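Yeah, one chain of the complex is gone here, protein chain that is, but the others are all in their spots.
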Amino acid sequence: MFLASLQRDLRLLLRQASEAWLVLVFFLLIASLFPLAMQPEPKTLLAIGPGVSWVSALLSVLLSMPRMFAADAQDGSLEQMLLQSEAWMSILLGKLVAHWLASGLPLSLVAPLIGLQYGLDLNAIAVLLAGLLLGTPILTLIGAIAAALNLSARGGGALLALLMLPLCIPVLVFGAGAVEAQAAGLGAEAHLSLLAAGLILAAILAPWACSTAIRIAMD
Amino acid sequence: MSAENFALKASRIFLSRGRRRLINDLSFWIEPGQWLALHGPNGSGKSTLLRALCGLRSFDQEPELSFHGQAITSLARCSGIRLIFQGHAQGWKDGLSAFENLRWQLSLDHYGTAPIGDHALESALERCGIGQQRHLPFAVLSAGQRRRLAMSRLVLSLQGAGHQQRLCWLLDEPSTALDDQGQALMGSLLTQLLQQGGFAIIATHGAIPNAPKAAVLQLSA
Partner (left out) sequence: MKAIENGSWWSHYAAPARFYPLAGHLVTPLFLMAAVLASIGLYIGFIVAPTDWQQGESYRIIFIHVPAAWMSMIIYLAMAFWGVLALVLKTRLSAMMLQALAPTGAWMTFVALWTGAFWGKPTWGTYWVWDARITSELILLFLYFGVIGLRASIDDDRKADKACALLSIVGAVNVPIIYFSVKWWNTLHQGASVSLTAAPKMAQTMLTAMLIMTAAAWAYSIAASLVRVRSLIIQREPRSSWDKSLKNQAEASSAGVPR
């Protein structure tokens, strides 16, 4: 069922590809706003580059979160999946992976462009890419919990942001910190290993929390 | 009549929506070969009761539910029951075609049993009158055509029945938007279900033509 669920979500997304593209464009747009709001001196840009990339990635993932469950909840397909109690977890995992493939992964692959915009060197860009590849799945997992809780609530995305963003701060710290550590000559291994550990932890705990939140919302 | 003789026996059902108590200490039972028609005005709790019996929603307190004498917590979690639930929101996605929607839904319904071949899918769609539309984007189908897709799901559930499990249909107003032909088909499907030893609880406003006689549960507002 994992593969079937993954396939289903990806197929739906391909037919509504504009959603995925918009997230990517948003990412590039946000990252471009910062230099416009300040003096684009190379040294400043170099200093803020990693941070800006990460914050933009986080906000872009946030933007993509509502589509994870809201549509399924509204048209009744989510409850059909819930009723299939044996396969439910595999179905949920399929949805989570599909979401990352369509949001976090493209963002990570496009991030080097932003790295170039901010004048990062190739090593720094490599660390940025690695960090995002490790960190964006964590953002998807945490965001899924927030999106599931948000199903129970009325109102728009502001609550989703409030629920999701504070919990994502460690990913932000370690991801951006990795690039800075590399630039300072300290090496990014520690940061990246922490991100990897965080990913494992999130992969174990988040699906459970997400599933519980969905059951609460469907109640 | 002892408990084993009932297909489904339920008692001490309390159900609220928000602060309002909809159902107070309800009991009902379904005899084998019978189906339960759930009548009641809008807002009386029909949909809520169906969802609670499925296990999607919780009761105010633990009711007593037994299936052929065996105590259960909800119909979805009973291994002896293969449950088909159709709520108001039927669970079809606009982005998929009718065929793809049905294929996905069947993978859920028939999880753990042999998958149903494309040929069987297509003939079910034909029988329900939407064979022509099966590869169209779902968004262009009318409400009546969507209902017919729901019926083809029921048709296929009858075919794929395993022997260890009894089929149970929980349907929320399945006849909405169906024309006379569709409703007659609904009735004959129901007959087939009961003949196979399954049972159904159907929330409906009117009678279903062509259907066997039902036990009626009337909910008041």
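Should a chain be cited, it is by its letter among A and B, assigned in written order, with residues numbered from 1 in that chain.
Rule of thumb we're sticking to: contacts are C-beta pairs under 8 Å (C-beta built on N, C-alpha and C of every residue); 3 or more make two chains touch, one makes a residue touch a chain.
Keep in mind the model is a prediction, meaning the values are calculated, not measured.
When you scan A:A4, A:L105 or A:L167 for touch with the missing chain, the hit is A:L167.
By the touch rule set out above, subunit B reaches the unshown chain at residues 18-19. Mapped onto subunit A, contacts with the missing chain fall at residues 145, 149, 152-155, 159, 162-163, 165-167, 169-170, 173-174, 177, 180-181, 198, 205, 209, 212-213, 216-217, 219.
As a convention for this text, only the chains that are shown with their structure count from here on.
Centroids built from CA atoms put subunit B at 38 Å from subunit A. On subunit A, the positions that touch subunit B within their shared complex are 1, 4, 8, 11-12, 15-16, 71-72, 74-77, 79-87, 218-219.
Residues 51, 54-58, 76-77, 83, 85, 87-96, 100, 104-105, 107-108, 111-112 of subunit B are the ones touching subunit A in the complex.
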